[in-house]
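A single protein chain has been omitted; all remaining protein chains appear in their positions.
For chain A:
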Amino acid sequence: MSLVASHAPVLAIIIPLLAAPVCAMLRGTTFPWFLTTVISALSFAVSVQILLTVSDTGPISYMLGGWAAPWGIEYVADPLSAFVMLIISGISTGVLLYARESIAKEVPPHQLGLFFSAYLLALAGMMGITVTGDAFNIFVFLEITSLSSYVLIAMGEKADRRALTSAFQYLIIGTIGATFILIGVGLLYMMTGTLNIADIASRFDAIADTRPVRAAVAFLIIGIAIKLAMFPFHVWLPNAYSYAPSIVTAFFAGTATKVSVYLLLRFIFTIFGAEFSFGVVSLSELLMPLGVIAFLSMSTVAIFQTNVKRLLAFSSVAQLGYMTVGIALASEAGLTASILHIFNHAIVKTGLFLSVGCMVFVAGSAYLKDLEGIGSRMPLTTFGFVLGGLALIGVPLTPGFVSKWYLVMATLERGDFLGYALTAGMLLSSLLAVIYIWRVVEVAYFRPAPADAEAREAPLSLLIPTWIFIIGSFYFGIQTTVNVGFAEKAASFLMGGL
């Protein structure tokens, strides 16, 4: 066990990475899924182990191949990365439990091996981005994640051929984002002569006033913002989420953009340092309006959507706005709220997408017009969606309330006009959330079901994982010590551990 424990950071990446080619060779409908689920669960177990160790003894550093830090590649698990790893692998495992019957309906059987192979690569890539302590490595893992995610999204092609164009658009925009990040890292390398994050950070102050570094900041922020689907770089997200297979949407909604939020935090706080980011370059003034427009404008857009998956996708962009605002507040309270919302939104939105997935499985469509009266046809699924919707709105006793509460506390802490205005904006955005969730509720419960529609629930293999997420989200809304505790730890680490 001690051998496993000492290699934990690398194991979390290497297990899914090595399993991916194996998976590609497997045939049939059950084997690839089974292997992927086991691998993801292992990865989750390792992440739990890492998080516990980190919160007990502080950050773990792992030297790849035994090469010492600034020269070799270093993996670092600190409170923030360990927390995000836990979220990624946890969401992935939960979604996989749901995947077997759902994906068999959406992807041709002979492609399942390749599909799950791409899924494992995406998982490995995201875990890698989170744990690596090397700036160039971030780009490598980012590309692994991106390439596999283009494939995964394009897999929705059987149900709706628009999946292909959305994957292609994501490819173009995503590649630009990745290239920007690469250029930014390259500029930092040029100025510091090192790729190790801790090393760059320690030399950053000396070179902060140079033009190439300023350019690097601009490249990195834009690159990450594209990947994060920060308004107005979100154009790729609604289509990609709408047309991808259900489990891919659920998986990415909980993880992909969250990893980018992690990257933003990592660059702003660890590499640039809060003082440079907010004092010298005034990123706060830049990110704040984008976040505010995101949660107001995108919530409004969500109201008018006719496709529930697309509606939730726009709501995701809005929720990312909350996280952006939390970061832009540049205070420990704001940071806590932001990190907390990564967790809370991941679990809530995944649950919502899974319940929509159940509806798609049975009704064959996510368009509101096809879901009329779904409340009486699929009572359990729809009730799950309503509960998830309440959590998204931020009703007390749900995680949405907890993170909004922290965010409101953080904005009020400013004590100035902007703080009050932000609070009012957030309340307004919550009201908008009430409206877009209500639209679904109205269609589901208050419209008569079409006469020929049969009342049939989704199979248990879909319902149970969905309800795990729904009940889980309420658990974390009531018993907040776990998520709030780790988020606070991560935030104080970022603010103090520079």
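Note that in this section a contact is a pair of C-beta atoms (placed from the backbone, for glycine too) under 8 Å apart; a residue touches a chain by one contact, two chains touch by 3 or more; residues count from 1.
The rule we apply is simple: contacts and distances are computed from a predicted model.
K.L.:
The complex has one chain missing from view, so what does its UniProt entry call it, picking from "Formate hydrogenlyase", "Peptide/nickel transport system ATP-binding protein", "Hydrogenase" or "Na(+)/H(+) antiporter subunit D"?
P.N.:
"Na(+)/H(+) antiporter subunit D"
K.L.:
Can you say which of A:A178, A:V402 or A:V440 touches the chain missing from this structure?
P.N.:
Residue touching the chain left out of view: A:V402.
K.L.:
Could you tell which one of A:V38, A:L286 or A:V441 touches the chain left off the display?
P.N.:
Looking across A:V38, A:L286 or A:V441, the contact with the absent chain belongs to A:L286.
K.L.:
In the full complex, which of A:Q169, A:S365 or A:S492 touches the chain missing from this view?
P.N.:
From the options A:Q169, A:S365 or A:S492, the contact with the absent chain belongs to A:Q169.
K.L.:
If the hidden chain were put back, which of A:I15, A:I200, A:I222 or A:A490 would touch it?
P.N.:
Counting the whole complex, the residue in contact with the absent chain is A:I222.
K.L.:
Of the residues A:Y241, A:Y262, A:F295 or A:F314, I need the one that contacts the missing chain.
P.N.:
Of these options, the touching residue for the absent chain is A:F314.
K.L.:
What residues on chain A make contact with the chain left out of this view?
P.N.:
Counting over the whole complex, chain A touches the hidden chain at residues 168-169, 172-173, 176, 180, 209, 211, 214-215, 217-219, 221-222, 226, 232-233, 235-236, 238-239, 280-282, 285-286, 297-298, 300-301, 303-306, 314, 396, 402, 405, 408-409, 412-413, 423, 427, 431, 480, 484.
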